[in-house]
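Working notes, structure below.
Of the protein chains in this complex, all but one are displayed in their positions.
Then we have chain A:
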Amino acid sequence: MLENKLKSAFDAVQAEEELKANTKDFLHRQLYGGRRKTRAVPKRLAACFVTVFLCVSGYFAYFTPVAAVSIDINPSLELAVNRFDRVIDVTGYNADGQALAEELSLRHMNYEDAVNAVTENEMVAACLAAGETLEITVAGTSEERTAKMEHCLSQCAYVTEEQVHCAGHWDEVEHAHEAGLSLGKYRAYLAALEEEPDLTLEEAQDMTMRELRERTECDSTAEQEEHGNGQNQQKGHGNGMGHGKHHQEQ
(Lines give C-alpha, C1' and ligand atoms only; values in the text may rest on other atoms or scores of the structure.)
Protein backbone atom coordinates (compact mmCIF):
# COMPACT_ATOMS: atom_id res chain seq x y z
CA MET A 1 0.00 0.00 0.00
CA LEU A 2 1.25 3.40 -0.94
CA GLU A 3 -0.16 4.74 2.30
CA ASN A 4 2.56 2.87 4.14
CA LYS A 5 5.13 4.13 1.69
CA LEU A 6 3.93 7.68 2.32
CA LYS A 7 4.35 7.13 6.03
CA SER A 8 7.83 5.72 5.73
CA ALA A 9 8.73 8.48 3.26
CA PHE A 10 7.68 11.23 5.70
CA ASP A 11 9.31 9.31 8.55
CA ALA A 12 12.59 9.76 6.73
CA VAL A 13 12.22 13.52 7.08
CA GLN A 14 13.34 14.65 10.50
CA ALA A 15 14.38 17.94 12.00
CA GLU A 16 18.13 18.22 12.04
CA GLU A 17 19.70 18.51 15.52
CA GLU A 18 21.36 21.73 14.36
CA LEU A 19 17.97 23.18 13.43
CA LYS A 20 16.54 22.38 16.84
CA ALA A 21 19.61 23.70 18.63
CA ASN A 22 19.55 26.92 16.57
CA THR A 23 15.88 27.43 17.36
CA LYS A 24 16.45 26.89 21.08
CA ASP A 25 19.44 29.22 20.99
CA PHE A 26 17.43 31.86 19.13
CA LEU A 27 14.61 31.72 21.67
CA HIS A 28 17.05 31.70 24.55
CA ARG A 29 18.65 34.86 23.22
CA GLN A 30 15.37 36.55 22.36
CA LEU A 31 13.34 35.72 25.43
CA TYR A 32 15.36 34.31 28.25
CA GLY A 33 18.37 36.61 28.53
CA GLY A 34 20.75 34.26 26.84
CA ARG A 35 23.97 34.67 24.96
CA ARG A 36 23.07 37.98 23.37
CA LYS A 37 22.66 39.46 26.78
CA THR A 38 25.79 37.86 28.14
CA ARG A 39 27.67 39.15 25.14
CA ALA A 40 26.19 42.59 25.49
CA VAL A 41 26.91 42.87 29.18
CA PRO A 42 30.70 42.67 28.85
CA LYS A 43 30.56 45.30 26.10
CA ARG A 44 28.45 47.54 28.25
CA LEU A 45 30.66 46.81 31.22
CA ALA A 46 33.74 47.60 29.16
CA ALA A 47 32.17 50.87 28.03
CA CYS A 48 31.32 51.66 31.65
CA PHE A 49 34.85 50.85 32.77
CA VAL A 50 36.33 53.05 30.04
CA THR A 51 33.98 55.88 30.95
CA VAL A 52 34.71 55.51 34.65
CA PHE A 53 38.44 55.28 33.93
CA LEU A 54 38.32 58.44 31.80
CA CYS A 55 36.27 60.25 34.42
CA VAL A 56 38.54 59.16 37.26
CA SER A 57 41.75 59.88 35.36
CA GLY A 58 40.31 63.21 34.17
CA TYR A 59 39.28 64.01 37.73
CA PHE A 60 42.73 63.23 39.07
CA ALA A 61 44.42 65.10 36.22
CA TYR A 62 42.32 68.16 36.95
CA PHE A 63 42.41 68.06 40.72
CA THR A 64 46.06 67.13 41.17
CA PRO A 65 48.16 70.22 41.90
CA VAL A 66 51.39 70.51 39.98
CA ALA A 67 52.31 74.01 41.11
CA ALA A 68 51.71 76.41 43.98
CA VAL A 69 51.58 80.19 43.85
CA SER A 70 52.03 81.85 47.20
CA ILE A 71 50.90 85.47 47.53
CA ASP A 72 52.14 87.15 50.69
CA ILE A 73 51.82 90.69 51.89
CA ASN A 74 49.79 90.85 55.04
CA PRO A 75 47.15 88.55 53.68
CA SER A 76 48.94 85.31 53.07
CA LEU A 77 47.32 82.84 50.73
CA GLU A 78 48.36 80.13 48.37
CA LEU A 79 46.89 78.92 45.11
CA ALA A 80 47.15 75.27 44.10
CA VAL A 81 47.44 75.11 40.32
CA ASN A 82 46.81 72.06 38.11
CA ARG A 83 48.46 71.02 34.83
CA PHE A 84 45.87 73.03 32.94
CA ASP A 85 46.97 76.27 34.69
CA ARG A 86 43.72 76.37 36.64
CA VAL A 87 43.44 77.20 40.32
CA ILE A 88 42.02 74.14 42.06
CA ASP A 89 42.43 75.23 45.65
CA VAL A 90 42.92 78.44 47.60
CA THR A 91 44.27 78.36 51.17
CA GLY A 92 44.45 81.36 53.48
CA TYR A 93 47.36 81.10 55.93
CA ASN A 94 46.32 83.92 58.21
CA ALA A 95 43.04 85.63 59.07
CA ASP A 96 43.38 88.19 56.28
CA GLY A 97 44.38 85.49 53.82
CA GLN A 98 41.36 83.40 54.74
CA ALA A 99 39.08 86.42 54.42
CA LEU A 100 40.55 87.17 51.00
CA ALA A 101 40.22 83.55 49.89
CA GLU A 102 36.56 83.57 50.87
CA GLU A 103 35.89 86.97 49.31
CA LEU A 104 37.41 86.18 45.94
CA SER A 105 36.13 83.29 43.92
CA LEU A 106 39.42 82.08 42.52
CA ARG A 107 38.77 78.38 41.99
CA HIS A 108 38.94 77.19 38.40
CA MET A 109 40.35 80.53 37.24
CA ASN A 110 43.56 80.75 35.25
CA TYR A 111 46.32 81.36 37.81
CA GLU A 112 47.33 84.68 36.17
CA ASP A 113 43.76 85.96 36.40
CA ALA A 114 43.63 84.77 39.99
CA VAL A 115 46.84 86.67 40.89
CA ASN A 116 45.48 89.75 39.13
CA ALA A 117 42.25 89.45 41.12
CA VAL A 118 44.23 89.27 44.39
CA THR A 119 46.58 92.14 43.62
CA GLU A 120 43.67 94.32 42.49
CA ASN A 121 41.78 93.67 45.71
CA GLU A 122 41.17 96.66 47.99
CA MET A 123 42.65 94.96 51.06
CA VAL A 124 45.88 94.20 49.20
CA ALA A 125 45.96 97.69 47.67
CA ALA A 126 45.57 99.18 51.16
CA CYS A 127 48.49 97.08 52.43
CA LEU A 128 50.67 98.20 49.56
CA ALA A 129 49.67 101.81 50.18
CA ALA A 130 50.76 101.31 53.79
CA GLY A 131 54.22 100.27 52.57
CA GLU A 132 53.87 96.52 53.03
CA THR A 133 55.94 94.12 50.93
CA LEU A 134 54.29 91.95 48.29
CA GLU A 135 55.96 88.70 47.33
CA ILE A 136 54.72 86.10 44.91
CA THR A 137 56.48 82.74 45.12
CA VAL A 138 56.11 79.91 42.64
CA ALA A 139 57.03 76.27 43.08
CA GLY A 140 56.12 73.24 41.06
CA THR A 141 56.89 69.69 40.13
CA SER A 142 58.62 70.81 36.95
CA GLU A 143 61.32 73.46 36.62
CA GLU A 144 60.14 74.29 33.14
CA ARG A 145 56.62 74.93 34.37
CA THR A 146 57.69 77.09 37.32
CA ALA A 147 60.02 79.14 35.11
CA LYS A 148 57.21 79.77 32.68
CA MET A 149 54.81 80.64 35.49
CA GLU A 150 57.34 83.00 37.03
CA HIS A 151 57.69 84.80 33.72
CA CYS A 152 53.92 84.99 33.16
CA LEU A 153 53.23 86.29 36.65
CA SER A 154 55.86 88.99 36.33
CA GLN A 155 53.80 90.31 33.41
CA CYS A 156 50.71 90.77 35.58
CA ALA A 157 49.43 94.35 35.86
CA TYR A 158 50.30 95.06 39.48
CA VAL A 159 53.33 92.83 39.78
CA THR A 160 56.96 93.62 39.10
CA GLU A 161 59.65 91.10 38.19
CA GLU A 162 61.35 91.67 41.55
CA GLN A 163 58.25 90.58 43.41
CA VAL A 164 58.09 87.17 41.78
CA HIS A 165 60.28 84.36 43.08
CA CYS A 166 60.72 80.87 41.91
CA ALA A 167 61.26 78.33 44.72
CA GLY A 168 61.76 75.56 42.25
CA HIS A 169 61.19 72.56 44.49
CA TRP A 170 57.85 71.01 45.26
CA ASP A 171 59.31 69.60 48.50
CA GLU A 172 59.55 73.11 49.81
CA VAL A 173 55.81 73.57 49.36
CA GLU A 174 55.19 70.50 51.50
CA HIS A 175 57.61 71.69 54.17
CA ALA A 176 55.86 75.07 54.25
CA HIS A 177 52.48 73.44 54.69
CA GLU A 178 53.78 71.24 57.48
CA ALA A 179 54.96 74.43 59.19
CA GLY A 180 51.54 76.03 58.71
CA LEU A 181 52.88 78.78 56.46
CA SER A 182 52.46 79.69 52.87
CA LEU A 183 55.43 78.95 50.64
CA GLY A 184 56.48 82.61 50.36
CA LYS A 185 56.26 83.25 54.06
CA TYR A 186 58.06 80.01 54.87
CA ARG A 187 60.98 81.07 52.73
CA ALA A 188 61.00 84.50 54.36
CA TYR A 189 60.85 82.82 57.78
CA LEU A 190 63.83 80.58 56.93
CA ALA A 191 65.78 83.66 55.85
CA ALA A 192 64.88 85.49 59.06
CA LEU A 193 65.78 82.41 61.10
CA GLU A 194 69.36 82.70 59.88
CA GLU A 195 69.61 86.04 61.59
CA GLU A 196 67.26 85.41 64.47
CA PRO A 197 67.32 81.74 65.55
CA ASP A 198 64.79 82.34 68.31
CA LEU A 199 62.10 83.39 65.88
CA THR A 200 59.18 80.96 66.19
CA LEU A 201 56.73 79.86 63.55
CA GLU A 202 53.86 81.35 65.55
CA GLU A 203 55.60 84.72 65.56
CA ALA A 204 56.24 84.47 61.84
CA GLN A 205 52.62 83.66 61.18
CA ASP A 206 51.55 86.93 62.75
CA MET A 207 54.18 89.02 60.96
CA THR A 208 53.75 90.73 57.65
CA MET A 209 56.25 90.07 54.87
CA ARG A 210 57.72 93.53 55.38
CA GLU A 211 58.31 92.79 59.07
CA LEU A 212 59.96 89.47 58.26
CA ARG A 213 62.17 91.03 55.60
CA GLU A 214 63.07 93.92 57.86
CA ARG A 215 64.32 91.45 60.49
CA THR A 216 66.66 89.99 57.95
CA GLU A 217 67.73 93.38 56.64
CA CYS A 218 68.27 94.91 60.12
CA ASP A 219 70.35 92.02 61.37
CA SER A 220 72.27 91.95 58.18
CA THR A 221 72.95 95.67 58.34
CA ALA A 222 73.92 95.51 61.99
CA GLU A 223 76.33 92.69 61.33
CA GLN A 224 77.85 94.48 58.42
CA GLU A 225 78.38 97.57 60.60
CA GLU A 226 79.95 95.38 63.30
CA HIS A 227 82.57 94.08 60.86
CA GLY A 228 83.16 97.49 59.41
CA ASN A 229 82.70 98.73 55.89
CA GLY A 230 85.13 97.94 53.10
CA GLN A 231 86.25 94.61 54.50
CA ASN A 232 84.40 92.66 51.76
CA GLN A 233 82.72 90.48 54.38
CA GLN A 234 79.21 89.98 53.21
CA LYS A 235 76.59 88.09 55.07
CA GLY A 236 75.40 85.05 53.16
CA HIS A 237 71.86 83.93 53.72
CA GLY A 238 72.98 80.39 53.68
CA ASN A 239 69.80 78.93 52.31
CA GLY A 240 70.63 79.72 48.74
CA MET A 241 67.39 81.49 48.15
CA GLY A 242 68.94 84.84 47.42
CA HIS A 243 66.29 86.93 49.12
CA GLY A 244 66.26 90.63 48.85
CA LYS A 245 63.85 93.27 49.97
CA HIS A 246 61.17 93.83 47.43
CA HIS A 247 59.03 96.79 48.20
CA GLN A 248 56.16 97.59 46.02
CA GLU A 249 57.00 100.75 44.23
CA GLN A 250 54.46 103.35 45.00
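Note that in this section contacts are C-beta pairs under 8 Å (C-beta built on N, C-alpha and C of every residue); 3 or more make two chains touch, one makes a residue touch a chain; residues count from 1.
Note that in this section contacts and distances are computed from a predicted model.
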| item | value |
| --- | --- |
| Record-based protein name (UniProt) of the chain missing from this complex, from "Lactose/L-arabinose transport system permease protein", "Signal recognition particle protein", "assimilatory sulfite reductase (NADPH)" or "Sigma-70 family RNA polymerase sigma factor" | "Sigma-70 family RNA polymerase sigma factor" |
| Contact partner of the left-out chain, one of A:H28, A:R145 or A:H169 | A:H28 |
| Residues belonging to chain A that touch the chain removed from view | 1-3, 5-16, 19-20, 22-24, 26-28, 30-32 |
